[in-house]
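Removed from the display is one protein chain of the complex; every other protein chain stays in position.
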Amino acid sequence: MSAKTINVALIGQKFMGRAHSNAYLKAPRFFDLPVNPVMHTIIARDLSSLKKFADRWGWANATTDWREAINHPEIGLVDVTTPNNKHKEFVLEALKAGKHVACEKPLAATLDDAREMRDAAKKAKRCKTFVWYNYRRVPAVATAYQLAREGRLGRIYHVRAYYLQGWASSPDIPLIWRFDKEQAGSGSLGDLGAHVIDMVRFVTGDEVEEIVGSISETFIKERTIPSGVGGAGIASGAKAGGKKGKVTVDDAVHAIGRMKQGGIFSVEATRFATGDENKHGFEINGEKGSVFFNFEDLNNLYYYDATLPVHVRGWTKIQTSVPGVHPYQAAYWPTAHPGGYEHAFVNQAADMMRVLGGEKPEIPLPDFDDAFETQRVLEAIELSAKQQAPVKLSTVK
Amino acid sequence: MSAKTINVALIGQKFMGRAHSNAYLKAPRFFDLPVNPVMHTIIARDLSSLKKFADRWGWANATTDWREAINHPEIGLVDVTTPNNKHKEFVLEALKAGKHVACEKPLAATLDDAREMRDAAKKAKRCKTFVWYNYRRVPAVATAYQLAREGRLGRIYHVRAYYLQGWASSPDIPLIWRFDKEQAGSGSLGDLGAHVIDMVRFVTGDEVEEIVGSISETFIKERTIPSGVGGAGIASGAKAGGKKGKVTVDDAVHAIGRMKQGGIFSVEATRFATGDENKHGFEINGEKGSVFFNFEDLNNLYYYDATLPVHVRGWTKIQTSVPGVHPYQAAYWPTAHPGGYEHAFVNQAADMMRVLGGEKPEIPLPDFDDAFETQRVLEAIELSAKQQAPVKLSTVK
Amino acid sequence: MSAKTINVALIGQKFMGRAHSNAYLKAPRFFDLPVNPVMHTIIARDLSSLKKFADRWGWANATTDWREAINHPEIGLVDVTTPNNKHKEFVLEALKAGKHVACEKPLAATLDDAREMRDAAKKAKRCKTFVWYNYRRVPAVATAYQLAREGRLGRIYHVRAYYLQGWASSPDIPLIWRFDKEQAGSGSLGDLGAHVIDMVRFVTGDEVEEIVGSISETFIKERTIPSGVGGAGIASGAKAGGKKGKVTVDDAVHAIGRMKQGGIFSVEATRFATGDENKHGFEINGEKGSVFFNFEDLNNLYYYDATLPVHVRGWTKIQTSVPGVHPYQAAYWPTAHPGGYEHAFVNQAADMMRVLGGEKPEIPLPDFDDAFETQRVLEAIELSAKQQAPVKLSTVK
Partner (left out) sequence: MSAKTINVALIGQKFMGRAHSNAYLKAPRFFDLPVNPVMHTIIARDLSSLKKFADRWGWANATTDWREAINHPEIGLVDVTTPNNKHKEFVLEALKAGKHVACEKPLAATLDDAREMRDAAKKAKRCKTFVWYNYRRVPAVATAYQLAREGRLGRIYHVRAYYLQGWASSPDIPLIWRFDKEQAGSGSLGDLGAHVIDMVRFVTGDEVEEIVGSISETFIKERTIPSGVGGAGIASGAKAGGKKGKVTVDDAVHAIGRMKQGGIFSVEATRFATGDENKHGFEINGEKGSVFFNFEDLNNLYYYDATLPVHVRGWTKIQTSVPGVHPYQAAYWPTAHPGGYEHAFVNQAADMMRVLGGEKPEIPLPDFDDAFETQRVLEAIELSAKQQAPVKLSTVK
């Protein structure tokens, strides 16, 4: 193991708190890194559950006093996994304290918050910032990026970004926290859409020029309030005679637009695609080649090479869990012993350590500046849906 | 064979002329019909090629005089397969003459033409009209229709209609007739989009309420004029130093909108989806179930039944070429000896004969009234793209 | 249409009688042939149904007197589609009469019959012989053959031939004719296995050296005798209290062996693979490349090119219904408007006409000599299963 280390303070102990803890635990075991993360302090509001969490995952300290923890002189990196509308406060404090910052996606719940965070990051010149658009490090996505960089797509015509879940399509699903804007920060657009917008910006290297049309829909406007209020996750069927409350987020968003380099694109995010569990990814059609990715089949990239002779041309299923295909697999297991959901987080933790150790990862990491661009797209999509009119990205600053 | 017959006059000897000839040839051989079609007269402009065509396919007569042929007292059914902008003239003449009329899709090149044709059909009370939206009779599409009628989808949330081809994505493809509005009548929207709009109207039983946004794009604005001008089909690479001419149709169209019963939908038609040869169909997500169809896999329907126990729930690949699944397979071959592209035409020819014989086919046939609704959607998509604004269908009459 | 013609006498009006009638009807319409088939005489035992059949399909004459019909001076080609155990009698008569002969597969029900037929064909030097191993002309299979001929597979290691149906797996299926050796001629081995053995011999260009082990199994030994005895096709559930009769054919066969050039192979044929409707084809793994084909997905060939760079290597789905990929599609419809089951018959009828017109088809046709080799493999598989011991092909003559 490397001699250099950095102490991490992690805020949040829910789904993402676990995913990041697992990433810090595993990254130095599988990768040889210039700097190793040390699981120093875990921060959250409920101390009793936090102690158990710290014990389970190996965090040396647990505290509810986030301000003190962030400013602790031993801490080098602050990692924020709270709901989107809480990102700003923690991030600004960490940057002020001169810490490197990692933040869950999307950067913020509003464009104003995101702008403030980006500007603070610009000023804090010695601080590195990272945003957990971790899907860039799914092997198949990293491979798509590399094929595009090799010039294998050529001029890009069509970009389709989609994130299709179906869990909310039954009216029997009660009013859990994810349907509440206050608690969740955003609906399908921020939760799901943000990921795939980042992915297509990343793979194409192109930016959105204009949102031409956008639909934001809440199919089921009211749901039964669950008996155990505030339950995390999908509660089972609501009680008979239960009161109803309003759904305050979007169930689905579908927008179309134009890319700067002349392609047209589409973004879909929904929780009502019955039958799709976690189907997200992209279809990108270029002059010389095309790529297709679907997270439900996360270890494979589909590639069409239009330059091959016609009688051997077709969609090729590239197993990206083969060493030599992408830059992470060799760290884990032999050929085609594939990884799962969590490995993209481990890969990102490893690459963050590389950046902090002065190295340049093969697959670029998104910083606040980069994530702000995705935030502008989210804003333009919302605006277009609200105004029922096209929105040029140049007007969203 | 049945004793009753009807004499057919077919206009056009190109791609659709062959497809319909084959359909009339085969329908009475595979199906027991109340009325059998007789291949009486083939009509087109070039008599020399027409004689060969008639000989090959068994048309008893061949003529260039369409007016005389249409009005011939022996003719019972006039079938029109010319370019879209020529449909009206032939159709009106046939209706005036009191003939039954079948017309290729889309009904017309413009909404005005389509309206005139629909109105003429309404007046000609004794004439049956048919439009060749033949994909309704692809076994997998017919099966989707039947599952929807059984109530297996429930409230519909998402409708995606797509028609993805990639043949035009290279700038080396010369300026063939398909890129010329004058000759082709329409670009990807009329050629491809019309089919899938009909399909989703048919399967969902719902209608479009509003186009919220629409993009119509010509990616490659100029192409080299091929040496042999007017070549049908895709000519090989253009000559060096060849002159360039303008592409006057759309290469791709993508529109989003709302359905009357509350779902949201998307229509995509493109010739620039490199890698996709003839990928068209639909994804429809409902409360109780979902269906997915792709013509490149034309004998299978994918169905998700959300009412099954969770541990056996998933997308089911239904082989529709099994007798008992859909209403046409039994006429052909034993189980899972599947059909191809042409069989949807044969099935439609058979069902047209059933209607003319007073029977009601299990799968409804589109008449002019029905096809006019699809034409309104095409018009709204074009308008929305031109005006860069939402268009309510109620304003398109 | 071509001026030259040949008069065909077809024996049999069941499944294959229809398939061949359709092939003769369509071949000259889609292909430009040096000789066109004329549907002269249809021969079968039941004259009343035969008249209807002739009327429906356009056979000029219908007769029960097979000997007279075969020897009729106008007849040029005799085509035999009766049960396997009846092939010999008709074929020998036709060869004696100096006619060209086409025979359904397998060549015969026994090796002795097949040998006699092959020898008669050898003597009848002016007669061409054909066997309806029609799957060679499925576009994907023809493409596999061509890739192999280009040297894209290299030394072949593994050959898997499989034919998996599931229709007989329920004990409720009654004792239809297919379970009776007397009526059917053979069980799964002759009915299904013969096809895939021919396919792998054809694609690899290699021959079987030895059967190392073989299992022949009848899972359900007795079935209820259906009320309407002798029903063709799968009758619905048997009556309660119905008498039982013996199944006298194999339900499934699985054999393994060695190829002459050093590969190992496996042949599976079954009617008990519940869930598989008509899944048959091959997997062939070579040093430089591999191919995979499954008839349930008949328009696609899967090809792996081991000579490509590792990061773009994978199984490629080649849509063979693209003109330029295989030698038949251009005759039918534009790109990726695919064919179905029946088109392989039409393609074979067309190629038979080419041979009779002195041309050499791009995809070789199997003659009696070729089909006799497949028969030897069937015999060796049966022998090995009976003797429970390896059988060298050199001992089966």
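So that you can tell them apart, the chains are marked A, B and C in the order they are listed, and the count of residues begins at 1 in each.
As a working rule, contacts are C-beta pairs under 8 Å (C-beta built on N, C-alpha and C of every residue); 3 or more make two chains touch, one makes a residue touch a chain.
Since this is a predicted model, take the numbers as computed values, not measurements.
Note that the undisplayed chain, when the full complex is considered, contacts A, B, C. Note that of C:Ser49, C:Thr64 or C:Ser170, the residue touching the chain absent from this view is C:Ser170.
Shown as candidates are C:Trp66, C:Trp315 or C:Phe345; the residue that touches the absent chain is C:Trp315. Summary of contacts with the chain left out: across B:Gly205, B:Gly314 or B:Pro364, the touching residue is B:Gly314.
The chain not displayed touches chain B at residues 143, 146-147, 152, 300, 303, 305, 310-319, 322, 324-326.
Touching residues on chain C toward the chain that is not drawn are 157-158, 166, 169-171, 212-215, 217, 219, 252, 254-258, 262, 264, 266, 268, 270, 272-276, 283, 285-290, 292, 304, 306, 315, 384, 388-390. For chain A, the residues touching the absent chain in the complete assembly are 1, 15, 19, 22, 25-26, 28-29, 52, 55-57, 167, 233, 277-278, 296-299, 319, 321-322, 332-343.
Criterion: only the chains that are shown with their structure count from here on.
One finds 41 Å separating the Cα centroids of chain A and chain B. Chain C has its Cα centroid 54 Å from the Cα centroid of chain A. Those residues of chain C in touch with two or more other chains are numbered 319, 322.
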